[in-house]
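Only a single protein chain was left out; the remaining protein chains are all shown in position.
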Amino acid sequence: MSARLWPLIAAALLVLGVLLSLGTGAVWLDPALLAGSVVSPKPSLPWLILWELRLPRTLLALLVGATLGLSGAALQGLLRNPLAEPGLLGVSAGAALGAVVAIYFGLAASFALAAPLLGITGALAAAALTLTVGRGGTLTMILAGAAVSGLMAAGLSLALNLAPSPWAAYEITTWLLGSLTDRGWDQLLLALPFLLAGWVCLATTARALDALTLGEAQAESLGIDISRTRLLALAGTALSVGAATAVSGAIGFIGLLAPHLVRPFVGHQPSRVLLPSAIFGAILLLYADVATRLIPTTQELKLGVLTSLAGTPFFFWLVTRLRRTAP
Amino acid sequence: MSTNLCSDLLLLMLVPKERIASITHLATGPAAVLLPGAADGVPTNRATAEEVVAQVPDLILASPWSATALRRLAAQVNAPVVEIDAANSFADIRRITREVGQAVGEPARAEALVAQMDRTLAELAATAPERPIEVVAWNGGDAVPGQGTLTHAIIEAAGARNLSARLPGAAAESFGLEELLAARPQAILRGADRFDAPSLRDSSGEHAVVQAGFAGRQIIYPATLHACGLPQSAEAARQLRTALERLPPGDVRW
Partner (left out) sequence: MSTPQTRLEAHGIVVRRGGRTILDGVSLVLEGGQFTGLIGPNGSGKSTLMAVLAGLLVPDAGEVVLDGVPLARIDRRTLARRRAYLPQSPRAEWPLPVERMVALGLTPHLPAFGGLPAALAARVDAAIAQFDLGAHRYQPATTLSGGELARAMLARALVGEPELLLADEPLAGLDPRHALDGIGRLSALAGRGTLVLASLHELTLAARHATRLAVLREGRLVACGPTAEALTAGMLHEVFEVNACVTGAGTRTASVDFT
């Protein structure tokens, strides 16, 4: 019924969100001043804040959110599991571990690509482990995800434990909470190629995900290469979530929420969920990031904390609904 | 025996190293920079209660937040514990230096160090610039030092104006990039020590606008002398004055 309405809603929410994100921050600037800075002589304070701080932050929120929404939708389609999500499958924790190792053991300082590359490696390892151990049902997969998350968290605790200085330990913990504060063009450009490559991998699985609605045997009989599909989804998730996490820290629940949010509008066909889920993932994270700036707290409210706080009740609701519908 | 980095350094300045049972392992790096050679051969500890029993020192320098187990065992081996609290001003430094000097039986040495510090401060005050330069000690937005911190005192002593003075205490309150840009400091002070471990700021965390916007307007300060109240903290103020004098004239470009 609302199949034709959602693009309009999405576009309106996107425009509003971007304007809010560009307009809010620790320093209040008159929107007219901000807009005027585009044409006025540079550098000016409004221009620096707009171009160097708020714009990259806004774009990163959109890119990271879209990554989480897209990979959540793809994983749910691949596993035919409504609880699948990079966070719950341990992929985010794996990516965080990889990035922490890169940052705190000095690799990232000498080689800029170390953080995204190790993030991707960690994500890949975690995803492969979860998918191998957790084959055979919704519950098994979630349990495997919990186990892998636990393992990666143990690795992170170890990194904290062995942190070269108390200051580094403090930084690791705050970074793990997930945040887009003061991220710049550098980080955006560093992550972008990996994000795009991951998106392409995930997008090419669309047709296979549809066929998988009929189960693996029928999908295979329809000419789908199941192992290739699995590999593409795995690589796509690892590339995009790994690179995104290396920039923003671990951000949970967007990947779970976005697909469920759009299904009532676009139907349950996995291929039709992918793009809307990416778009709503971007919207959700953008608004969450704006909220961290608007909610007055003495300490900065971390983005990952906010998404977890807002996402957990939804997760509970999903679990109780599954308990009612599944045996 | 000293169980805290700040008292380690104070102890190294006040007594000959033969009289030191041990200092913490944290002190070796800073001591090598601030007091070259002073810590060579001095045993190190990890501030555990077991080491108190093993070393049986005559006196233990501790911080107010040292482990209670350490205090209990210290009482059992009859070693008095002298608590050194954190210094947040030059007055604190005078008091603490004299306290430790008393405790270790070197009051004259302590007085000399304090007098030296006060001479430096007086000199700086006499030659203060007419228009104070505006600065912020900024290390990534977390824990920007405001009013009532030693860093604030050092900045004032150097004849500069701390723009984050509106923040109370060693503010963990956020002072983000946007506020930094809006405050338009003429220089930002970056805490660093040569023995610093790699951190987020070194790699992906540092925003390009800081490097570009404050090119030539970044002053590295010895973080240890701002964290620990030592008579040498006056030297940090003198270094800062020198660095400020070398700044390019005028304001930031925006």
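Labels for the chains are A and B, by order of writing; each one numbers its residues from 1.
Just so we're on the same page, a residue touches a chain if its C-beta (ideal position, glycine included) is under 8 Å from a C-beta of that chain, and two chains touch if they have at least 3 such contacts.
Since this is a predicted model, take the numbers as computed values, not measurements.
From the options A:131, A:212, A:247 or A:288, the residue with contact to the unseen chain in the full assembly is A:212.
Residue-wise, the contact with the chain that is not shown comes from A:268, picked out of A:135, A:268 or A:321.
Hidden from this view is one chain, which touches chain A at 80, 207, 210-215, 217-218, 220-225, 267-270.
Keep in mind that, in the parts below, only the chains that are shown with their structure count from here on.
Residues 25-27, 43-45, 47-49, 52-53, 102-106, 108-109, 112, 114-115, 163-165, 167-168, 170-171, 174-175, 181-187, 190, 246-247, 298-300 of chain A are the ones touching chain B in the complex.
Contacts from chain B toward chain A in the complex involve residues 140-142, 172-174, 176-179, 181-182, 184, 196-205, 207-209, 213, 253-254.
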